[in-house]
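Of the protein chains in this complex, all but one are displayed in their positions.
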Amino acid sequence: MIINHPLLGPRDSAEFVYMGDASLIERPDPEAENAADQFHDYAYLRDNPAGELRELWFHEGGDRSWLVVTRDTRTHEISKVELARDVARSKGRSL
Amino acid sequence: MTQVNRVEGGQIDRNTPLKFKFDGKSYTGHAGDTLASALLANGVRLMGRSFKYHRPRGPLSAGSEEPNAIVTLRDGARAEPNTRATTAELFDGLSARSQNCWPSVKFDALAVNDAASDFLAAGFYYKTFMWPAPFWEKVYEPIIRKAAGLGALSMQEDPDEYDKGFRHCDLLIVGAGPSGLMAALTAGRAGKEVILADEDFAMGGRLLSEQIEVGSTSALDWTTQTIAELSSLPNVRLMSRTTVIGAFDHGIYGAVERVSDHLLEPAIGKPRQILWRIYAGKTLLCAGATERPIAFENNDRPGIMLASAMRSYVNRWAATPAQRVAIFTSCDDGHRTAADLHAKGIKIAAVIDTRADTPMSMNYEVLAGAQVTNTKGRLGLTVVEVQLADGSTRTLECGALGVSGGWNPNVHLTCHQRGRPTWDGDLSAFVPGGTLPPGMTVAGAASGDLSTNGALLSGANGAAEALGIKAADTPEADDTPATQSAFWYVEGCKRAWLDQQNDVTVKDVRLAHQEGFRSVEHLKRYTTLGMATDQGKTSNMGGLAIMAEIAGKGIPDVGTTIFRPPYTPVAIGALAGRMRGMEFHPTRLTPSHYWAKECGAVFVEVGNWLRAQWFPIEGETHWRQSVDREVKATRASVGVCDCTTLGKIDVQGADAATFLNKVYCNPFAKVAVGKTRYGLMLREDGIAMDDGTAARLAEDHFVVTTTTAKAGPVYQHMEFVRQCLMPDADVQLISTTEAWAQFAVAGPNSRALLQKIVDPEFDISNEAFEFMACANITVCGGLRARLFRISFSGELAFEIAVPSRYGDALMRKLMEEGEEFDVVPYGTEALGVMRIEKGHAAGNELNGTTTANNLGMGRMVSKKKDSIGTVLSERAGLNEDDALKLVGVKPLASEDKITAGGHLMAADGPVDAANDQGYVTSAAYSPEVGSMIGLALIKSGDARMGEKMRLVSPVTDSEVLVEVTSAHFVDPEGGRQRA
Partner (left out) sequence: MRYSGIKVIKEALTGHKGWKPAWREPDPKPHYDIVIIGGGGHGLATAHYLAKVYKQKNIAVIEKGWIGGGNVGRNTTIIRSNYLLDGNEPFYEFSLKLWEGLEQDLNYNAMVSQRGIMNLIHSDAQRDAFVRRGNAMILNGADAEYLDEAQIRAEYPFLKFDDQRFPIKGGLAQRRGGTVRHDAVAWGYARSADNHGVDIIQNCEVTGFKIENGVCKGIETSRGFIGAGKVGCAVAGNSGRLMGMAGMRLPIESHVLQAFVSEGLKPVLPGVITFGAGHFYVSQSDKGGLVFGGDLDGYNSYAQRGNLPVVEDVCEGGMAIMPMIGRARLLRMWGGIMDMSMDGSPYIDKTHIEGLYFNGGWCYGGFKATPASGYTFAHLLANDAPHETATAYRLDRFKTGHMIDEKGQGNQPNLH
């Protein structure tokens, strides 16, 4: 596969390490009342769609960016690649 | 023997005779021959035996679709089983032998299977061999295994090398027949980067085998001119002997180039084959078509072959399978063979055409509306039995029979991403359709355009459309539209072969249907149709058609099996390339490696690293002597160990402390500058991930260490936290594992030794540089260094880091300056002994299932802050009353062995899984204790100090009595490291 890195251009996926669903960016609030349940769902449950999936790839053999890649799990077609940091900020994460 | 069946013409080089051997017998062929063409020229039709019934077989085809003529090529370690004689290029000194036959291909004992074929029908083995149960492994299976299989491996290491390479192009053209050549001209003349790949050693595809005109010249001359022009274009790369094996995601294609398979052995420094990964902007598949056979009774005898193959042998290779041949055809293509052979002076016994309205010939007899009903000839065809249109029968004597049932487009690569081909009723064939791999289009016969003119045009247009350029002008050629109608088998045939290699007959397909194996996948799996080394290229369609007819369905309704990579089988060596032997994985060397080697160190693989395991000295004959000495000397005075392999991560920025406070479960917000703190990282699921230290060299600068094994994963994790969870944190990370050489200097004299090299302005006395201190310093007169007062051994100890290129020098300096203290280098074994003696957790304890609680560090997990893993570490199942706790064990009898991996049982009571109390994680001989000791995870271990338990290791046959102790065997109060 080829991942079109937003900073570096097209790169072979062999340069990357995969982690899975980009929902891992949305770490729950540990202070929440039902934090235990929220963390369980966060850490263990997956939509696992047959179709578009936003997923985390780490450019280990490159600039060490975490990317959010939107890829169809049926065809492997990649429709979007973003810096995970930008996605995290857009989700309201900061410090 | 002379080349009795060599005819005139052809593209062989008659001036270059090549000697070769087949089954021990010597023959002569010519440059340009394949093994099959040379054998046919020498009058040899019998080249092998089939898989199941051991039927005599000769070539069915003249290409990579060959099911029958497979041989073992070369001898010794280069022996290469299951090689198609039809694609093996002849070279001087070639040696080949038939396989799957004993004692010889002419007399094969297991041909008895053929006589017993009624007992060996499809799937018979699923219904018997069940009693008595143990007999399967002992009796039945060994017999079956021995009889099965085709060629044999040499059992020796492959002596040849393989390479890998990467190529990029605007247009990849797969196949260099008429469409591929025109596509290459179109794209090449437009200046595009083109790769034209063909599996054959000569480019031209069917143009090499046909007596036709292209433009105003012969097909061969046009091919030669075209290749000459393409060769002159710097942007066109011609890759013959190169099979595109698979279409992978995003325009990446795998291709295997057979660099040296046409040579006796590879030239020095050259690989046998190269696996290319081709990154193609666009791909045009011009893979041609494969002729399909017709099933009739005993259609598998040597001499019976595809009519187009016969034409290739005669036109291209000047070899005829026999002097008198017949043709059996259901379309016009068979007539073309008859005409070409006749022109070469080969006697045509008759053309048997299934159609009533067949074209007639002045030159030979044409039997219209006739069918072949049987054949004879034990080791090769002698007689063909024909049923004529009027129902009467006739026998024809002939040595070869060309069969043509029409053509199937080679759609394989279009299906590699699981697209399905579509049915073309006019052609009675599957053509490319559905979803093709993105970027791929198809031209020529592969697209169903079976005329030469159509191929030339669609090749030019295909390239033009793919690249948005203008098509090159195409020469004129035969544009007779191909007509072919479905004719799959002769009515009433039974032992009529579909899959010739695996011996699947029409009868087997009927039986599969009768038994309910009706889906095409069931058919394939039950009968093994299409599972042979030819991957069903000539057999799948026939099987499918017969199943469709029995089931009363259309062929497309029965379905088609998926074509998967590789297009043709690929040597495993080619897929591995150079990654074998010592090159299997990268080898990382420590900065002191060459010094250690000079010292005679024994090395051990630690992940990709090679580390010194121990340093034997004269007189030591057993590793334990060396290791015990190193431990004792270190604890008595001073020892030095290269610990560069520990991961080092530089953490800088205003939020560095905040960041570390998030990734470590214990507090890091308030670590003072100049101090180092032990840190435990949890995964988000609350399990311990790794431990190490973080040294605060400045307000905004920490140096984090990880274990050797986890250097990569921890770095990745920290980047995840930084980028995905704390995107606005002012913190930067970089791995500096390779940048700094780091040595542990341990033992009561470690300070004294270091004082000799640390520059005098730095006070490293206990008062000025206490336990867990850290600092940027200089050594040896100005060399920048980092000093950490941390201890893995439990002794007074330091770790000193210098830029990697000074590591070797520093190690030598430490040894030199340490002479007065009898300094020793110590390896990973002594390191391990001392850490076990001290009760420090390492990889064996941090095994991915243990929690801080298990490791005796439960109280470190801060509840006052949010750190990764805190929330889920509180789950009940991880905090049960009888949770495993890390403790020490030592044997009651000092000579007894502690086995790492042994399980602990109560001193009395049953020994079984239900009574398992835990296990020993690490074990070593402790010179300090005077016996072996171990670290163990035991249920409620911390409450069981002094308990006697049984340590059992049935798999290594040992059982000893042990006592549960503290994990800290040495200096439990920690006085030494603070000295």
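Just a few scattered comments:
Read from first to last, the chains carry the letters A and B; within each, the first residue is number 1.
The working rule: a residue touches a chain if its C-beta (ideal position, glycine included) is under 8 Å from a C-beta of that chain, and two chains touch if they have at least 3 such contacts.
As the structure is a prediction and not an experimental result, all values here were calculated from the model.
The chain that is not drawn here is touched, among residues B:L40, B:C398 or B:V570, by B:V570. The omitted chain makes contact with just one of the residues B:G246, B:G692 or B:G839: B:G246.
Of B:R78, B:K270, B:R394 or B:K939, it is B:R78 that touches the chain left out of the display. For the chain missing from the display, the contacting residue among B:A228, B:A267, B:A356 or B:A913 is B:A913, taking the whole complex into account. Within the entire complex, the positions of chain A that touch the omitted partner chain are 1, 13-14, 18-21, 37, 40-41, 43-50, 53, 55, 71, 73-76. Remark: the residues of chain B touching the chain excluded from display are 51, 78-82, 118-119, 121, 124-131, 133, 136-137, 141, 144-146, 148-158, 160, 162, 164, 246, 248-249, 252, 254, 275, 277, 416-418, 507, 511, 514-517, 519, 521-522, 525-526, 528, 532-533, 535, 564-566, 569-573, 575-577, 579-585, 587, 604-606, 683-687, 689, 843-844, 847-849, 872, 875-879, 899-903, 911-913, 916, 919, 921-923, 952-956.
In the analysis below, only the chains that are shown with their structure count from here on.
Averaged Cα coordinates give chain A a centre that lies 28 Å from the centre of chain B. Taken in their complex, chain A has these residues touching chain B: 1-2, 12, 17, 19, 24-25, 27, 30-31, 35-36, 39-40, 42-43, 56, 58, 60, 64-66, 75-78, 83-89, 93-95.
Taken in their complex, chain B has these residues touching chain A: 249-252, 279, 417, 435, 438, 655, 658, 684-685, 712, 716, 719-720, 723-729, 733, 866, 870-872, 874-875.
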